[in-house]
Structure formats: C-alpha cells, structure tokens
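Only one protein chain is missing; all other protein chains are in place.
Every chain is named by a letter (A and B) in the order it is written, and numbering of its residues begins at 1.
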Amino acid sequence: MKGMEIETRSINREALAKWISLWRSEGKRILAPKKIGDQVDFASVASLDEVSLEQVQTVQSPKMAIFPRVEELFSFHSADGRVELRDRNLEALPETVVFGLRPCDAAAVAALKAIFTWDSPDSLFSARLARTTIVGVACSRADADCFCTSVGGSPGGVEGSDILLTAMGQGDYLAEIVTARGREMLQSAGALFGNAANTDKESRLAKVQAVFDPAAVASALSRLFDDAAFWEEQSRRCIGCGACAYVCPTCACFDIQDEGGISGKRLRCWDSCGFGLFTLHTSGHNPRPLQSQRWRQRLMHKFAYMPERQQVLGCVGCGRCSRACPVDMNILEHLQAAAEAKP
Amino acid sequence: MKALQDKARELLATKAVQVVIGYGRGRRGEARALFIREAAGVRDLIFDETCRQNLAVYLMKPEVRKLGKAALVASPAVLRTILQLAAENQVPENGLLALAVPASGDEVVALASFAALEAHVAALDNDLSAGEKAELQKFAAMDLDERQRFWQEQFSRCLKCYACRAACPLCYCTRCTVECNQPQWIPVPAHDLGNLEWNVMRAMHLAGRCVNCGDCSRACPAGIPLYLLNQKLISDVFAGFGSRSGMAAAGDNAMSTFKPNDPEDFIK
Partner (left out) sequence: MADFQPKIVAFVCNWCTYAGADLTGTSRMKYSPQVSIIRFPCTGRIDFMLLLKAFAGGADGIIVSGCHPNDCHYSSGNFHARRRWIVFRGLLDFLGIDVRRVQFSWVSAAEGAKWAQLVNETSEQIRGLGPFSGYQRLRGLGVE
C-alpha cells in the first residue's frame, strides 16, 4: 500500500443508498450488518435501509463471505461402478460486496489469507476472495473490549478495505479509495461521489488506547508456555463452548465431512481449537486434554505462532470473543496478565 | 454479600472446603465465575442480579474437581442442578456444600446433605413462571406453519458452536453423540437440516432433566431462544408424568421410567 496514493472523495447517505442499489442491480450479493432479533449480525441486504451502523461491532464476523459456515468442496456421484468427482464451478460463486464492516474486520482478511494461501492456495477461498469487494465504515465509537491499536490496527485503518467510509456528520461520508478494485468501483459509481470538502478524518474517529505491545506479549506467552498453573488459573472458568472461535474474524479452524451415501458432497465447516476433539487422536491419546492447554493454544496460535510463521498476527482486536464469551474470558485481560507475569 | 463473604472465609480458613466457587466482578461490571482457594480472596465475592451463570457446570470439570471439595454459591437453578446431578450419580453425598443465597443476597444458608438440599428446594416455587407459561401459550396459539417458519429461521442461524451444550451443567457426557462418527449420527456442518437435528436431539436428551437455568440461551452467539424448547418439554413432562427435575437426589429420570397409565390418547 505504501506509495499508492489514496484518493479521497465524499458521498452522502442518499447517494450511498443509490450505490447499494447499484450493486444490487449488478446482481451482487450484499452482506452488511443487519438487526436480527436482539442483535446485529452480517446478513444479505437489499438496501441501505436494512443496514445497521449504530453498533460498535456485530456479534459475528464477516468472514462468512469468504470462509462460509458450511461450504461444498466437491461432490461425488456413483453410477455403473464408477465414481465421478465434480469440482465446484468457481465461476458461479457470487460476486459479493461486504459493506459496513469495521477496519478491524477488513484487516482480518490478511490473517485469513495468510492461512488459506500458506503453502498451497486454497482455490475456493481464493475464488471467493477474488469475488469480494470490501467497503468498510470507520469507527466513531469503541467500547472496552476493542483493542485494535494494540495489534497494529486503528479505528480509521484502511488496510483490507477497497473503499473506506468515515462518517463526517450530517449524513456525509469521507470515502478513501484504497485499492485498484476500489478505483474500479468508483468509476462505475461515478456521479454518486463528490469531492471531499472535509478531510478531517481523525476528529471523527473513536480513540482507542494501545494497551500492550504484541511482540512483548508473544515473548511473554512463549516464556509462560510450561507454567501450567498460569494457564489453569486463567482458563478455569472457560467452559470450552467454542463461541470465541466462531465469532472471530481471523479464526480459520475447519472440519471436513462427507455427507450422502454412494453419491454426496464433501463439506467444509467451522471448527474450534477449544473443543475436546481438537487434537484427539484416533488412538484415544490427546496431547491437549485439558481446557487450559487448549486456551494456551488459542493465545499462542494467534500471538506467537502466526506472527512467527506467517508474519501476521492472528488477532485484529475486534473484541468479539470477549463480548460473546458467556464466562467473560476476556482476551485483553489475559494478554495483559501474560505481559505482566513475573519471569 | 457480607454474610456470603464471611461464610466463604470461614469455610476456607477452617479447610472445610478447598475452593469456593462463586461470582466475582468481571471487566464489564457483570458477574463472572470465581474460584477462591485462599480466605483472603473472599473479598472479591459478589452476589447481585448479574449473577446468573449456572455454576454447577464446573462440578463436572476435572480441572475443578481436582481442586478438592467445593462450596458453590447456589441460586435455585443451581440447587436443582446439584440434586439432578446427584440423582444421576454424578455428585456424592456430602461431596460439596451448597451456599443458597436468596435474591436479596444478604444471608446465606449452607446446605450439606442432600436431604437439606431437597427440603430447601421443596420450599421454592419450581414451576415455570407465569411469563414463561404465557410465552408457551403464545406458541401454542400460532398455527403450524407459523411455528415452522419461526424455528426454521432460528435454526438457519445456528452455528453448531455447541456453546449451548458447554454452558449446560447437565450436558456432561465426555463424548457427546455429535462427537461420535461411526456413524456420524448428527451432522457436523451447520446446515439447516443438521441444525434442526442437533437442537431436537439436545432438547430430547434434556427432557425431564433440564432445570431451566437459561444458560444455553445466554451462551448462544446467534441469539436463538433455546429456552423455549426446554420449557416446552419441562411443561409437557410435568403435565404428562407429574415429574419435575432437580427435586430429589435419588429417583429415576422421567425418561428412564414409566407409569402403566401414561397418557396414550394419540396411539391407535
């Protein structure tokens, strides 16, 4: 991104509504935060009216756009004693715009990409990502569970967004055109965008104080690896429910299941390192039989192993895990405890 | 609160118990589970309307059991959970101390024996509340298609994260049905059909056992009103068989026994 100039424009709410309708008329799937019952989550929307931008953050993440809850990997068909494998038609995957996600969620794409294209490119993930445009909305509010600035992000961060909107007041948005794809979008939207009169973005953003240094946390976690008492104290109230992994925008654990009989499908679905089955061997041996060991795995994977292997943090500080956790396993609190633990 | 703290301090100081499982203040000001092993730690004990989690879920965790004998801060739902676990031979007599705290939080009743627990629970109102019954009535009044659409929409959002199972103290199977794959009886992926099968199976496995603590619904990240399924079965089990879970430390579960004259008007 360095060296590529980021154009700024402006768009007002009325034009934004038209822009969304334009995507719809182009046959695109639009995923945006929508009020569902008592909570706000990403869902298909048809207009700006359905979108909710009041919340600090949605409960679930938009990773479902490129890493669905359940997806078909391929299908198999048996006839006349032969089995035919049918790959997915990647061309038929929906063109998608993810609208209204926060800068932390946009930054999370880099973590998912690091995992799914690590040594061999995951064709389904890559195809979905190639067909996804990201229009983020910067944060004017944050809460006590947000910690993007501790992990290299910020409430107005452009990383991962094709276009980032910042609410400037009176229904106007500053639009930062971040990527080439963003510029393409601008071209087809043309008249909906005006010149940016007010570019004072900073004054519109939430203030999130950084509370830890990820490198210091990584080395603290590694140092504490064998301190069983530390991990047991931290994780004693954890019930292994899996909610954290499922709502997390960077968690990519998955399971693969074949369904059907002599003909059927191979499916990929979400999984969690917190489950008892995580590293259970067929022999019955389990290298991580205790919840404390799986909790340690979660933190180490995100803050030590991923930076070491993929040069990207496995956490964007969105705070979803803490908000969703039924027993307040507050990740920020635990990271701080690790950083402060006496050697 | 002071009565609770004093009692906890006394229990730890005299080594009557090795751990007090109660509630402390979490980061967002709400309650969260607290495991106190030293008398000094009791100052962190709280009891208020945010103390809702069913702490009995920790009674089945090896990591907590190994700490030794526990005293458990117990709401009515927790007391009934202890009795239900006892009826299922999961907790021994005098294996733990229940600290019953009324809503006001300013006194505490220590219950050691199952008989004491039973007597205490018998004096409480263990029926579904008027509000809960009204909500079930509302569902009964909906027509079939309306109910079908409601639940299909709800289950389409289920993630199969099993937070409901993890939060429930009575889902303590070390290998849940969903974790067996010869055969894979309940599908793993969170597609609509699999979600229906999972939620039906869990509701049925809790029939006659669920104590209506509500933790499953609070844990669900998709906001599905799971409590409705459980309350429906609680209501039906009581209406059909006259049984209620968590009232006695011994005795058969409603679904593991029968009466010769159980209702059968629907059977040809």
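For the reader, a short list of remarks on this structure follows.
Keep this in mind: a residue touches a chain if its C-beta (ideal position, glycine included) is under 8 Å from a C-beta of that chain, and two chains touch if they have at least 3 such contacts.
Worth saying up front: this structure is predicted, and the values here are computed from it rather than measured.
When you scan A:70, A:97 or A:177 for touch with the missing chain, the hit is A:70.
Take chain B: the residues that touch the chain left off the picture are 139, 144-152, 156, 185-186, 189-197, 200-201, 203-204, 207-208, 228-229, 232-233, 236-237, 240-241, 254-258, 260, 262-264, 266-268. By the touch rule set out above, chain A reaches the unshown chain at residues 68-72, 265, 267.
Methods note: only the chains that are shown with their structure count from here on.
A straight line joining the Cα centres of chain A and chain B is 33 Å long. On the side of chain A, the complex with chain B involves touching residues 36-39, 41, 59-60, 69-70, 144-145, 232, 235-237, 239-243, 245-247, 255, 257, 259, 267-270, 272, 275-277, 290-292, 322, 324, 326-328, 330, 332-333. Interface residues of chain B facing chain A in the complex, by the touch rule stated above, are 26-28, 30, 32-35, 53, 57-58, 61-64, 157, 159-163, 165-167, 174, 179, 184, 187-191, 215, 218-219, 221-223.
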